[in-house]
Structures are given as structure tokens and as C-alpha cells.
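Provided herewith is a single structure, encoded as C-alpha cells, for subsequent inquiry.
A selection of the complex's chains, in situ.
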Amino acid sequence: MTTTIRVTLNGDARDVVRGRTVETLLEDLGLHPRLVVVEHNRQILDRTRFAETEVQEGDNLEVVHFVGGG
Amino acid sequence: MNETRFDEPLIIAGRAFRSRLILGTGKYSDNASMIRAIEAADAEMVTVAVRRVDLDRTKEEGILYHLDPDQIFLLPNTAGCYTAEDAVRYARLGRAAGISDWVKLEVIGDRETLLPDVAATIEAARVLVAEGFKVLAYTNDDLITALRLEDAGCAAVMPLASPIGSGLGLVNPYFIREIKRRLSCPVIVDAGVGTASDACLTMEQGVDGILMNTAVAEAEDPVRMAIAMRHAVIAGRAAFLAGRMPRREVAVPSSPVTGMLA
């Protein structure tokens, strides 16, 4: 059993250490959970569930935030 | 009567705004200019877009690093969406940021002109209103569509003055005036304003506010243009409320015609 899993993160395939939660994954990426929104397999993931949600092989994660726009 | 007292506040979905000028936050050369322009414009609400975090670049690009939602009301948009389904998805993501349940809905129908797909916009508006969103819907200047969007429960209807980013100004004042005359919800003109006189003329049609982005962000001096726009919106609003003199093709002297010397 490998120690990494493969997920799709913002459209790109990415290897992630097995057992990371969304919260720890964001930490790894240097992102502040309060400043992003996460869509987990096409469902918005409530911020309160970041800590309990473990990233699984094949997960599709979208991490978005607000940028300048008109 | 001073400038802050000649008018009522703008009320959208129960929330009162003193300023009738809403700014977009895109296209600025840098964030500092954007911040200064927003301040100079005296805007209380700005739009923001929802986009993927760029995992390979600096995190500075997130706009929440620069704008404090407690200081300025952030209105997430669905810019870039070409289907009702996409727009609903983006609206939900915007709401999940936890700031508000407002959304500036736009569903684009064509990549060249960025004109709205009005059928898809109405469809998305119905879904979002049912989910409790306060929907401010970008649309073209068609009265029938505007009426449908109001019927769908939109908090505000946002017809264009001219295409997004074109700077062509208010091309069809008749249609905008008619939309304002017929709708009960706030009408905010969105897109196309190019300079201050466009904004002033637009407000003189009686609409409730203006949303603009490029006119400020792409002015040679965005902060000065933001000042211009602030005054232009106040000027147009005050002129509308004041009731203009009639136009006439005959001249009428301003000084007395009697009392002349012999």
C-alpha cells in the first residue's frame, strides 16, 4: 500500500500523502481555511468539516477564493 | 440641504446603501490602486469573482488579503459562466465564503460580446432565489426579460448600458428608462459606462445605481476617475430628483428684458 494517493486538485492530478484531511492539505498548500472555499467531489464542503474530512484516492477537489472581478 | 441629505438611501434586499456607485475590482494594475480607487469612489459595495486558487503562485492574489468584508460589502459574481448550471455552482461557492447570501448573477451567452443569455439567466435566478440567495441579475436592456427577472424574485435587476468593457456609454436610454419605470425592484445599470458623463446621464434616467469596473480601472488615472464617478453618480441622481428644465429650440434670455436704458 503506497503512502500517497492521487487526487485531482484544481484540475491537476496531484499526489498527496495518505491520511491528509482537507484542513491539513490546505495547511500543506499554505492556504488559510477561512479565505478559501472547497468543493469536494462537486459538493461544497462546509468549513466546519475541513478537519474531519479525509482526502481519498480519486477525490476531485476545487479550492477557490475571491479575486478581483467586475 | 447638503449632498448627503438630498436623497434617500438605496435599499436592496433590505440593506441600505448611502452610495449608489458599485465598483468592480478587476483589471487594476495593482491592489493598492484598487483600494485607493474604491475609497475615492466612496463605494460601499464591490463585486468580486470566484476563481481557483493558483497553487503555484503567490497567495497574495486572494482579494480578502486586501479588502475587509467588514469595511466594504463584497458582492460575489458569476462572471465567466455560460450556463445556468455553472452560474448556480459559482453562486453557491461564493456564498460558502460565509460573507453573505448575495450574488451578482451573470450568465454569458457569447464570448465575443459577453452579452447575457437571458433565458439561462432567468432559469438560474429562479434556482438561486429558491435557495435563498439575494440575486442581483445582470441582463440586457430588454424590458420583458427585466420583468421576468423581477417576477423570478431578483433583489435587483442590472441591465447593461452597453457591452462589458466597451465604454460606449448609455446607448439606449429609452429602454433603460422604461425598465426603471416598469419595475418595482431596484434597477442598477451594469456595464458599458466609459466616463463620468455616461454615469451622470445614466443616473438621470432615474435608475437606482450603477455598477462599473473598466471605466475606473482602465482610466489613465484610476483614482481621479473614481473621484469623477463618485461625483457623476451624485450629480445624475440629484438632477433626476431636481427635475430638469424643458428643452426648447427657442432661446430665452436669462437677464430681464425690461429696464434697458434709452
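For reference, chains read A and B in written order, and residue numbers begin at 1 within each chain.
The definition used in the following text is that a contact is a pair of C-beta atoms (placed from the backbone, for glycine too) under 8 Å apart; a residue touches a chain by one contact, two chains touch by 3 or more.
None of these values were measured; they are calculated from a predicted model.
Undergrad: Summarise the composition of the whole complex in this file as a formula built from the shown labels.
TA: Assembly composition recorded in this structure file: A x4, B x4.
By our rule, only the chains that are shown with their structure count from here on.
Undergrad: Between chain A and chain B, what distance separates the C-alpha centroids? Give it in angstrom.
TA: The mean C-alpha positions of chain A and chain B differ by 34 Å.
Undergrad: Using the touch rule from the top, collect the residues of chain A that touch chain B in their complex.
TA: 9-12, 29-31, 35-37, 39, 44, 46-47, 62-70
Undergrad: Report the residues of chain B in contact with chain A in the complex, numbered from low to high.
TA: 24-28, 31, 34, 47-53, 55, 59, 61-65, 74, 76-77, 79, 92-94, 96-98, 164, 211-214, 217
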